[in-house]
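Shown here: the complex without one of its protein chains, the others still in place.
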Amino acid sequence: MSLAIDILSGICLFTGAVLMIISALGVIRLPDLFTRLHGASIADTGGAFLLLIGMVLQADTFLVAIKLGLIGIVLFFTAPTASHAVAHAALIGGLSPDDPKANQGKDEAEEDRT
Amino acid sequence: MFSLVTFLVVIAMAMTLIRAVRGPTPYDRILAVNVHGTMTVLLIALAGFLTDRPDFLDLSLAYALLNFVGTLAALKFFKHGHLGEES
Partner (left out) sequence: MVSARTFSLFLVLFATWLLLSGIWDPFLIASGAVSSLLVVYLAHRMSVIDGEGHPIQLSWKLLTYLPWLAWQILISNIAVCRMVLSPSMKLDAGSGWVSASQKTPVGLVTFANSITLTPGTVALAVYPDTIQVHALDRSGIEELKAGEMNRRVCAMEGQS
């Protein structure tokens, strides 16, 4: 029984870590800010929750499992809010959601410095 | 198992830093740092299991809250130039 749980949690942990890497790859590879947001949301949902499930299966006391659950709840509510805040700020800041090419190399911080 | 998973998460975190350095817009950097923070929350929790010290989970919970507030504060500061002066 405990071997089965170990294997299950190992699968969850490994898949979650691979999803984290895919998400980081998405943040690097995708062409503009709005598409990168989708890459980032893989880490916030799939990656984070699979890792947490894997850790809950390995938890030895009830309190540890509860704390992992609380981390999950906090991430569940804050991650989409933070994503939406970035997206909305970028939309107001003048990035175009329909034209990835327009969002390249317009570094306002660089412009301010000169 | 935990050491392999921790190693993979650290690699993912290093990859998000590439985007944070390259930009090009400030929003890209804030997004990259936000993802980096989400991964840090899980890295701290994994470190707790790796070293068998469950106290790390409290740090992880606190970091999850700080990461959210930090992202919003950075966005607000970038947009307005201050964090809410009296009008």
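Going by the order they are written in, the chains are A and B; count residues from 1 in each one.
As a working rule, contacts are C-beta pairs under 8 Å (C-beta built on N, C-alpha and C of every residue); 3 or more make two chains touch, one makes a residue touch a chain.
Predicted model only: the values in this text are computed from it and were never measured.
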Contact set of the excluded chain (shown chains only): A
Residues from chain A at the interface with the omitted partner, ascending: 19, 22-23, 25-26, 29-31, 34-35, 37-39, 41-42, 44-46, 63, 66-67, 70, 76-77, 79-81, 83-84, 87-88, 91, 97-98, 100
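Rule of thumb we're sticking to: only the chains that are shown with their structure count from here on.
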Residues of chain A touching chain B in the complex: 10, 13-14, 16-18, 20-21, 23-25, 27-28, 33, 36-37, 40, 43-44, 47-48, 51-52, 54-55, 58, 61, 63-64, 67-68, 70-71, 74-75, 78-79, 81-83, 85-86, 89-90, 92-93, 95, 103-109
Partner chain A, residues of chain B touching it in the complex: 1-2, 4-5, 8-9, 11-13, 15-16, 18-19, 23-28, 30-32, 34-35, 38-39, 41-42, 45-46, 49, 54, 57-58, 60-61, 64-65, 67-68, 71-72, 75, 78-79
